[in-house]
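Heads up, one of the protein chains got dropped from this complex, but the rest are sitting where they should.
And now, subunit A:
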Amino acid sequence: MKAAHYWHCFVGIQTREWLRFWQQRTRFASALVRPLLWLVVFAAGFRAVLGISIIPPYQTYITYQTYIAPGLCGMIILFNSMQGALSMVYDRELGSMRVLLMSPLPRPFLLVTKLLAMGVVSVGQVYVFLLLALLVDVEPPLWGYLAVLPALVLASLMLGAMGLLIATWIKQLENFAGVMNFVIFPMFFLSSALYPLWRMNEASPWLYWISQFNPFTHAVEAIRFSLYLEWNPVAYGITAGVTVVLVMLATAGFRPQRTKILGTSKTA
């Protein structure tokens, strides 16, 4: 297989994701409602939560809206990636996964390309969200919009791989509601998305440490710092490291030597 084959395949998978996205653009709009509600309604009620402290990467006092915007970017990616990855596995009965895996190109390449394609759609959503956030005065520096891109892509890859891994290995979570309760909400609430972790530490050191070990925290911090043009090597490093491990584990589950794509005994 030549490089051109890989390239055509990459473009093909991306194109399909965008075509599907265009078909389901109303879903796209409704997916933006959730983070916007948090930003506009929830944040209005919790204005005082930050008190009067200046926390990096911000140079000055900030509104709560400004604080949670990066976390909500993470939330968009979290929901999309989980939903996308789960549908990749559970839709196998519908055959789209079979079609993908019938390609002669290596499966890790196919899966990573697919996760990236889903990620690019999420990133598009994040940018629309950030534009709308301007209306409530969340105004990161202009270059921040560009600087945040690698963090967004990395986060979407990490969370997509995580979703794929969960969907492949934990059969009990066979619906999105289960994943919401046991994965998405705990990950979201036990992170720095909604409140700085030092606040959490005041309340419960245990919760603080759990949040520290939550890779979503670091994905959110990588997004937050890069959006404000600050470099956070720890957050980036942890997010990248976890991404590599999760991608390797997730793609290993699809090696031809061990796949069970046909599901269980249903299809004898």
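Here is the rule we go by: contacts are C-beta pairs under 8 Å (C-beta built on N, C-alpha and C of every residue); 3 or more make two chains touch, one makes a residue touch a chain; residues count from 1.
Please note the rule applied: contacts and distances are computed from a predicted model.
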Complex member absent from the view - protein name from UniProt, among "FAD/FMN-containing dehydrogenase", "2-oxoacid:acceptor oxidoreductase family protein", "Monovalent cation/H+ antiporter complex subunit F" or "ATP-binding cassette domain-containing protein": "ATP-binding cassette domain-containing protein"
Hidden-chain contact residue, picked from the options A:Cys9, A:Leu111, A:Leu194 or A:Ala250: A:Cys9
Residue, one of A:Pro56, A:Gly95 or A:Pro141, that touches the chain absent here: A:Gly95
Residue in contact with the excluded chain [from A:Pro57, A:Pro106, A:Gly124 or A:Pro196]: A:Pro106
Missing-partner contacts on subunit A, residue numbers: 1-2, 4-6, 8-9, 11-13, 15-16, 19-20, 23-24, 93-96, 98-106, 110, 256-262, 264-265, 267-268
